[in-house]
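Pasting a structure here, questions to come.
Only a part of the assembly is drawn; its chains keep their places, and the rest are absent.
Should a chain be cited, it is by its letter among A and B, assigned in written order, with residues numbered from 1 in that chain.
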């Protein structure tokens, strides 16, 4: 099993969610993050003084998946989150040793 | 008549109350937009204060309340630059208060009217385009319509129709202009698909509280004196707001099973809008009906935008246009001469609503509504088209995605995290 962690542009979340649903993902978790990367931050003005703000608002998605699904899921995120412009973000695939469904105590694949 | 310290105080206080409505409106609207464009919404409203003030001082007051220059259509330039308004002198149509107080009171109406429009164009209009639109609209739409219906020699007043505190001049005028503007501007990306949920309903409820509070100055202040008429306008205003909140919430409770705070807030505003033209011409019982009708009607009206496909973001059309028309016509139904004998300026026509036999008066109201609708829509549409052609009305797609706060104002509304 894997945990797929993606950092994406916030306004792409709906698209990514729809696309993940369509490949059969039944659950995912989302959080608000700020990202620093190649995409230039923006300038903010405060009291006439300008400041470079390095961090941009981004969205993090964590999806637990069975090994068999990894390619599909990564592909789905890739396609639906892409705008082609800088700052689209990254997807990382992390190994997972076990998963438990709290409600039932099911483990591994069955927990998904 | 002499200046009355009591009347003067009441109108000065009312002026302050109406000014306070504009920040109130800004918060009311600001709470309803997404957090990435709330500052733009606040900014459009605060800036409107500045823009309209300078125009009003220069020529606006004179266009609206100067001696009629042409067929009840526009005032002359006698008061340009606010000449001759300082001191203890009164103007004839507000005989017990200093002229400067009347000028300031009416200025606050001139400010809030274009400010109302900003709710329709939320989250996508160029700030510069708003500045230009607001200035021109104030100059050639608001000032003229104010002259027609508020100045004693305006053609609407002379026709026999009435607008106690701004059903025609403020609400229909702003509402139909909002419609014209969004037709040119187009909908937000995602309109009809995404909910665009309000980012802070407590802010919206705070705004509602301020609006309700300030509206007492708006309506009861329009009596221009501290007397029984002001008292009547005050209590009818309050009753209509309360009942409209009830009406709206009850309607949605029936339809969706849940009463919402946004419904209660919107309903209250709808009631305040509808009672505005009526406040000093009707009694408490009529106010109940006007409030209930406004609440239910506007609740039904706000879903129209999804059916008809125009993105009136925060329902300026559904609330102000529909509520303003409803109020102005219900004035034609419920007005009672006995409640406001001084409302009668020329001794010719009675201000009696349809149910008291005043078919003529109802017709006059109807014509006045149509006239304001047509004029304001046409000029607003034209203005929008011209500005769009010259400098462009709309922010870029990229700016809309990032939010107008950061892209147009280089600011963020909130920094609640402890880190940058």
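By definition in this document, a contact is a pair of C-beta atoms (placed from the backbone, for glycine too) under 8 Å apart; a residue touches a chain by one contact, two chains touch by 3 or more.
Just so we're clear, the structure is a prediction, and the values are computed from it rather than from any experiment.
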> How does the whole complex break down by chain label?
Replying inline: A x3, B x3
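Everything below uses one rule, namely that only the chains that are shown with their structure count from here on.
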> Just how far, in Å, is the C-alpha centre of chain B from the one of chain A?
Replying inline: 45
> Considering the complex alone, what residue numbers of chain B touch chain A?
Replying inline: 194, 401, 406, 410-412, 417, 419-420
> Quick one: in the complex, what on chain A touches chain B?
Replying inline: 11, 14, 34, 42-46, 53-55
